Structure formats: C-alpha cells, structure tokens
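What follows is one structure encoded as structure tokens, with my remarks underneath.
Only one protein chain is missing; all other protein chains are in place.
Showing subunit A:
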Amino acid sequence: MLPTDFRLPKFLSEIGPKLPQRPWSDALCASLELARFTKQLEADFSFLEGRTLRIVIEDLGARATLRYVNGHFRPAAGDADADVSFRAATADYLKLLRRTEDPDTLFFQRKLRIEGDTELGLTLKNLLDSIEPPAWFSKLVA
C-alpha cells in the first residue's frame, strides 16, 4: 500500500511541464473509455458534451486535458482552453480516488483548486460521488 501523505520530489514538478503532456491525456481517456466499455463506469456524462476538462497533477508537473465529444472522452491539446480545471498533488488525488478524503475538505485546506465553470466541476464531483466504485478499482488504488 502506498503511503497516504507524500509529495513527489520537487524536480519532477520542474521537469514535468517540459515533457509532452499528450500521454497523460491519452492514458486518462483510454482508462475512462475502457471502464465505460466494460460497464465499470456506468453514469450519464451527457452534461459534459462538448466540454473540456483539465486535471493538473502539480507535484508531477503533469496535465491531462480531455474533451467529451459525441459521448466519448477524447484527448485534447494541452493548450486547449478548458471549461474547468482541477489542481492537486498526486497524494491528494489518490485520497479522492480511494474515497478516504472528501473534496470539500481538500478545498478548505487549499489542496484542491477548481478554476473555470464551477457548476460543471460540482456536477462532475456529485456524479462521481453517486457512483459506487467497482471492487477492482478500490483494490487498484488501495
């Protein structure tokens, strides 16, 4: 099991942004689409149609940008304008994925930041909160 509180070495956040960002977007989209294809992520994402989301992993200097088009998550250009962006460190994203921390708590502590269309971000947060994660997923992030 990974430790709960950590921050990746600082050089990563400095090198990271200089590396291609496309693989992060590709990997995230592929994971999401695979989860949906295998019916592990059954939720109505239609409110995202035509919208662009960005997830910034600060201590990794990584940013994934994705767009929901015609009912599918697609990687978008790293410099594309995002409708909503989330920023947090790896450890905090893991806490959210493990559901050991609630996003409001991280927000109060300034560890999770949201920019752009707040309603879109909140709808996404509430949608994810309404889904029960499959057992394999909980094991994966444990």
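Annotations
Here, a contact is a pair of C-beta atoms (placed from the backbone, for glycine too) under 8 Å apart; a residue touches a chain by one contact, two chains touch by 3 or more; residues count from 1.
FYI, contacts and distances are computed from a predicted model.
This complex has a chain not shown, and the name its UniProt record holds, of "NADH-quinone oxidoreductase subunit K", "ABC transporter ATP-binding protein", "Fumarate reductase iron-sulfur subunit" or "Ubiquinone biosynthesis protein UbiU", is "Ubiquinone biosynthesis protein UbiU". Checked against the hidden chain, the listed residues A:Ser13, A:Gln40 or A:Thr123 yield one contact partner: A:Thr123. From the set A:Lys18, A:Lys39 or A:Arg110, the residue in touch with the chain omitted from the display is A:Arg110, counting the whole complex.
One chain is missing from the display, and on subunit A it is touched by residues 47, 99-105, 107-110, 113-116, 118-119, 121-127, 129-132.
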